[in-house]
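Sharing a structure, written as structure tokens. Questions coming.
With one protein chain withheld, the remaining protein chains of the complex are depicted in position.
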Amino acid sequence: MEVQWWADFLSAVLRAATPLVFCALGVLVCGRAGILNIGVEGSMLVGALAAVLAAVYSGDPWMGVVGALGVGLAAGLVLTLLTVYLPTDQVVTGIAFNLVCLGVTSFIYKLLVLGGVQLMAPALRAAQDAEGAVSLAGLAAAVTPLTWIALFLVAVSWVFLFRTGPGLLWRSVGESAWASHAAGLNVFRVRTVAVVVGSLLSALGGAALTLGWVPTFTDNMTMGRGFIALAAVYFGRWHPGLALAACLLFGAGEALAFRAQALGTGLNPYYYLMLPYVVTLMAVAAMGRSVEPRDTGKPYARR
Amino acid sequence: MSKRSVVRRLVAGVLVLLLLGGLAGCAAEEEKPAAQETKVKAAIIFSIVNPARAGGWDRADWAGIEALRNEYGWEVTVAEGVPYAQTAATAAGYAEQGYDLVIFPDAGQTAAFLEVAPKYPKTWFVMMSMCEKLPNSPRVAAWSPDLYAYGEMVGLVAGKATESGIIGLVGGVPVPALITLFSGTIEAAKFVRPDVEVLTYFVGDWVDVAKHRELAALQIQEGADVIFPETGPGTLGCYEAAQAGGAKIVGFAWDMYEDAPEVMLTSVIINKPRMYRDLAEQFMSGDLEKKIVHCGAEYFGLADFRGSLPEETVKEIQDLVTKLQNGELPIPVVIHEEIGGS
Partner (left out) sequence: MQADSAVAVSMRGICKSFGTVQALDGVDMDISAGEIRALVGENGAGKTTLMTILYGMYRPDAGRMTVWGRRTGRDWSPRQAIKARIGMLHQHFSLIPNHTVLENVLMPQLGWTHMRPRWHHHRAVLEGLCREYGFSFPLEARVESLSVGQQQQVEILKLLYQGARLLILDEPTAVLTPQQTERLLELLLRLRDQGHSVVLITHKLNEAFAVADSITVLRKGRHVATVPRKDSDPREIAFMMVDREWSATPDWELEAPEPGPLLEVKDLVVGDEHQRPAVDRVSLVVRARELVGVAGVAGNGQTELAEALVGIRRTRGGRIVIAGQDATSWTITRRLRAGLRFIPEDRHRHGMVGELSLAENLVIDRCDSPPFSVRGVLRRPVIRQAAAEAVERYGIQAPSPETPMMNLSGGNQQRAVLARALAGSPRVIVAHQPTRGLDFAATEYVRAQLVRCAAQGVGVLVFSSELEELMLLCHRILVMYRGRFIGELSRDEFDAGTIGLLMTGQVPDGGRRDGQGTRNLGQPA
């Protein structure tokens, strides 16, 4: 029983953390090249809707993932135009982008519902349910493939950013666009790639929320998870491993909040529901001031 | 100045337009029926959009509107997506335009109801939801469902249907109305099955599907095989969890079978069309007066079970419901404040 409780708990943590991990990586790789990806929430939302629609119409959840990537690419190109080439203020643009995404997804969702479309998509299922997740292999099988993809991408982004030549160039652009330009880098091209990759990852986060968790869509279904991922990146000091830890911590807080209600202490449920936020806040406070890459959020224009 | 900056301005302008268009997509919309002079003109104000396809509560209201239109030939104007803060102004607008009745389907509109009715004593203002106090105006009325009785009916169904003896109640936010409803469910479930265990969890919001799914899944893990969600759009998550975990759902307020055919045990219906018909009959005969109609168990009913339970169990449940409606079941009234915590 004790073991089973932990197995359930851990799989719940991973389930809640997976979309956050994708989005956190989306913010992180983008920010490391100097663009503050406030639009993560919007990219996640359109990714979630695209994933559900593609999965519903094709009948295959993996096609849903492809659909999310396609929409993520489009969103990334729009954001690139705005934040890299014009360039506009990244925070304002990001917020406006989120609002547009919310409006567009709500509008499409309403059209579909009026059209009588059932938005129950085929889900990416775990190989087995949490009943058998009492061993590590069991746990591995008790979460969806997207979770493993997310963890794999954390490792990939760490190696890329901190162990390879292109990673050094990438980080240089985020630390000082001017110095990178002076060193002969095409700042615009690097940032374009970064924004598109960031948007693709955010859209994958949306796919993980729907296909990997609840295979349906509702208005504003991301509910600020993109912003929580953003906070996780700051908490994680712009490091993929620590950002992953932050996402897991938040997921653990959420899973714990629900389980604490089951104890029936008669405490107002709000105290438990605050838990993930309080835990995250305390962790951030304990970590101290986070230093973002120095040029993140600053538009760069060639004269 | 340069060609480049002109292009920049153009792009910026196009984007602003796109943004406005996007926002307009989720703004409030109104339906306008063709005007006919002699008809009774009623207006109804929804805080949500698309009531015909929203949660059970609003669908029940929609069925009531259909009854007004089709059976009584009323001309009904529907305002959707009106925020609570703007409800009073919207209602006043209808009163100014000479509508005979303005209907509020949502207890969240109580403040607007109390504020606007005294200003337009010639217009009828009707609350089709929980109501304790009427505004200070001659032409006001309310049909107020007894949520404790409604909860009892849910309890009868769930208590009889559960095999594991564990029932899960998923609430959005622990508001007093929800505590009352769940209390009725707990007492009625105990009445039909004394050893029943009722798990009452709150999600913390009405909309986050993922959280709803987690919470319902947790109840299923703890052994619940019948789940009654009373929350908002997040309900979808509960259906999903039930489907994945092999549990059954008791639908709220209207027949929710279509939304999740595989998991729907039945739904406990609030007979809102009956409430709307009461209103229409009394209005047209001139008998409508200032009053609160307390709608008890006779206003509630069960949707088709569609074979989700054995014939004899269904029969048993239906007998119990009839007895409840006749006031023959001695279920105690206990408000379990503790489920909302302190």
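As written, the chains take the letters A and B, and residue 1 is the first residue of each chain.
Following the convention adopted for this analysis, contacts are C-beta pairs under 8 Å (C-beta built on N, C-alpha and C of every residue); 3 or more make two chains touch, one makes a residue touch a chain.
All values derive from a computational prediction rather than experimental measurement.
Trainee: In the complete complex, the chain left out here touches which of the visible ones?
Mentor: Checking the complete complex, the chain left out touches A.
Trainee: Tell me which of A:Lys110, A:Arg171 or A:His239 is the one touching the absent chain.
Mentor: A:Arg171
Trainee: Give the residue, chosen from A:Ala183, A:Leu267 or A:Leu281, that touches the chain omitted from the document.
Mentor: A:Ala183
Trainee: For chain A, which residues touch the unseen chain?
Mentor: 163-166, 168-169, 171-172, 175-176, 178-186, 293-294, 302-303
Keep in mind that, in the parts below, only the chains that are shown with their structure count from here on.
Trainee: What whole-Å value do you get for the distance between chain A and chain B if each is reduced to the mean of its CA atoms?
Mentor: 34
Trainee: Chain A touches which residues of chain B in the complex?
Mentor: 8, 11-12, 15, 18-19, 21-26, 49-50, 53, 174, 199, 201-205, 207-215, 218, 221-222, 233-234, 236-237, 240, 244, 260, 338, 340-342
Trainee: Please give the residue numbers of chain A that touch chain B in the complex, ascending.
Mentor: Against chain B, the touching part of chain A is residues 8, 12, 15-16, 81-82, 86, 88, 96, 99-104, 106-107, 110, 113-114, 120, 129-130, 209, 213-216, 218-221, 223, 254-255, 258-259, 261-262, 266-271, 273.
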